[in-house]
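Quick notes on the structure that follows.
Only one protein chain is missing; all other protein chains are in place.
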Amino acid sequence: MTSEGILLDVADLRTRYPVRQSIADRLARRPRQWVRAVDGVSFSLRRGEMVALVGESGCGKTTTAQTILRMVEATGGTITVDGQDITTMSQRRLRPLRRGIQMVYQDPYESLDPRFRVRQTVEEPLLVHGIGTSKTEREELISSALERAGLAPASLYLNRYPHELSGGQRQRVAIAAALALDPVLLLADEPVSMLDVSVRAGVLSLLDGLRRDGRLGVLMITHDLSTAAHFADRIAVMYLGRIVEYGPARRVVTDPRHPYTQALLSVVPNRDPRVRNVAQILSGETPNPVAIPSGCRFRPRCPIAEDRCADVDPALEPPGSGSGGGSAAHQVACLLA
Amino acid sequence: MSAIATEAGLTGTVSRARAGLIRQAITERKAAALGLGIIVFFVVLAVAAPLIAPYSTTAPSCAVFAPPSASHWLGCDDGGIDMLSEIISGGRISLIIGFAATLIAMLIGGGVGILSGYFGRWLDIALMRITDYLLVIPDLAFAMVIADVWGPSLSHVIAVIAILEWATTARIIRAQVMSVKERVYIKRARSIGASHLRIIGRHILPQVGPLLMANTVLTIAVAIYLETALAFLGLEDPTTTTWGTILEHAFDRAAVSAGAWWAIVPDGIVITLLIMGCFLLGQAIEDALNPRLKVAHLSSRRWALRPLAGRGPGAI
Partner (left out) sequence: MSLLEVRDLNVWFRLPGGGELHAVQGVSFDLGPGERFGLVGESGCGKTTSVLAMMGLLPPNASVAGEVRLSGTDILAGGEDSVRPHRWTDLAMVFQGAMNALNPVRNVIAQIAEPIMLHGSGGGAGGARGAGRVSAVAARKRAGELLELVGIPAAAGARYPHEFSGGMRQRAAIAMALACEPKVLLADEPTTALDVMVQAQITDLLVRLCEELGLALVLVTHDLPVVAQVCQRAGVMYAGEIVETGTTDSLFHNTRHPYTRLLFAATPDLYADDDVTSIPGAPPRLDEPIMGCPFLPRCDSVVDRCAAERPLLRLAGAADGAGEVRHAVACHRDDAGGTT
């Protein structure tokens, strides 16, 4: 069902931002500090798959997506889409490839130009890339994109302004605009976090359906583990710019090996009041990506950290011990897994 | 149930469509309509000047400083030229100067503001330093120097006013562009691959349009004022008739000591009227653009109590 080729391959991706130095710092010749937002991220995505990048704020998941989209420049590593290395490609050469990679943003209330009718919003990508030789041809493409996004019949929505639509409908318009170019890779940054609960499943099922018919792969950024567990094939848990656990969604959720994943899963509240998890509430908050701890970056908050964790920065590997043998599909970055 | 559902939020009202914001500003506020009316009146007057002016503005038609009479409603000036005709014709030139200078100032100011705000970094720094320089220079001193160096003429006056005026607009537009640039739909357009030109033209310009409009109207007011000042200081071609030169002539020829108030006051009034009209309109548009300030807590009125209607039987 899924094609053999890897659609998106990210290898040791790094993105960092310089911290602005005050004059005093410059005079004292203090070494420049960096925010290592993405600090060595590797994963892959096939056509027809959905991978979820999960983590708390500041873990680097959004920056990873922006780097893949080349809105932010990577400072290391490679991004390969459909066999082509796009990491350092010039913007000019990149432009035609941008058709294939599209992003859906978190805020449906802000991602549409309030002065553009729905038709204009969905038409814009077509005009930018010169697709569709006549107005009627473009109308066809616009309508089919809207219907693919669940807004049917399209004629009902074409002339609407964003303020006349609900949050869920706006998000579908954004998705339609992304679909208009028939992309192969869809990046969804918290696509439903600003929508009402009763509307979320509709949009998520839409994304799910889109990738199931084999045409595209979806990389979903989310902080919501439950959503990731339900819709994604694989989950990558990120912490401070690194993936700390990566594997099939069901496996990561039912048999987490990294202490961070375990803690995270334990604090997700269950809708059934009778189910009371033993919550491992980690103390404090995620440290600043400017000052990443030495050795294992999770060490200061880790409930099971040992001395050797301060010396080695663990790589993402299949867990050594544990039930069912470490399958190459399930990887953990922990010395004690 | 309609397929187009609006959220049943507490605002209740659907936010207004952006197109027609200016129209709405005008219809909602009486002051704005008044301002627009005044401006339109003067524009019509200026356009129809050659047809309306009762007498020539070059050849004398009455005695020097003749007081207002039935045949000369506003009397005559120091050269025996009918005041009313002078004001009407002078208005034409003044308005041309004002509008032309403002147009140039808006083009430059808007352009600089957009480029500066959108591209940022070095371009922003460079353009803003130039802008700062111009903002700091005292207007009239600068104008006097330039007029002295270039010589008095209509086009020079327009140029001077334009140079003095574009900087303020540039700053205001730049601020607006910088905030619009951060909005998600702009980022989305970038990620689709839209060119800078497209983004500026289709997304940013419509957003700053109303602000630019408000600024334009207010700048016209300033331009008219500056024209008057420049003429009054003798920096304009004295042979042309503008509202400013009328005042200049009047003071030069001692109209005050001659008791000829009609050589000064009516001219002053029309200048004031036009400036006031521009301000009314410009302010109204600006007000409409600002989100309404929440001043509910300052209100002396409070939320009200209502008597409880009967509840249904068996209700909790």
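A and B are the chain letters, set down in written order, and residue numbers restart from 1 in every chain.
Just so it is clear, contacts are C-beta pairs under 8 Å (C-beta built on N, C-alpha and C of every residue); 3 or more make two chains touch, one makes a residue touch a chain.
Here the structure is a predicted model, which is why all the values come from computation and not from measurement.
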item	value
Which of A:Leu126, A:Leu187, A:Leu204 or A:Ala333 contacts the chain that the document leaves out	A:Leu204
Selected from A:Leu225, A:Leu316 or A:Cys334 as touching the chain missing from the view	A:Leu225
Option from A:Asp25, A:Glu56, A:Asp182 or A:Glu317 whose C-beta touches the chain left out	A:Glu56
Absent-chain interface as seen on chain B, which is shown	1, 5-10, 12-13, 296, 299, 301-309, 311-312, 314-316
On chain A, residues whose C-beta touches the chain left out of the figure	56-57, 166, 196-205, 223-227, 229-230, 253-254, 263-265, 267-274, 276, 279, 281-282, 285-286
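Simple rule for what comes next: only the chains that are shown with their structure count from here on.
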item	value
Chain A-facing residues of chain B, complex	3-7, 14-15, 17-19, 183-185, 187-195, 198, 202-203, 206-207
Contact set on chain A toward chain B in their complex	69, 71, 95, 98-99, 102-103, 105-107, 110-115, 124-125, 128-129, 156-157, 160-161, 163-167, 169, 174, 177, 181
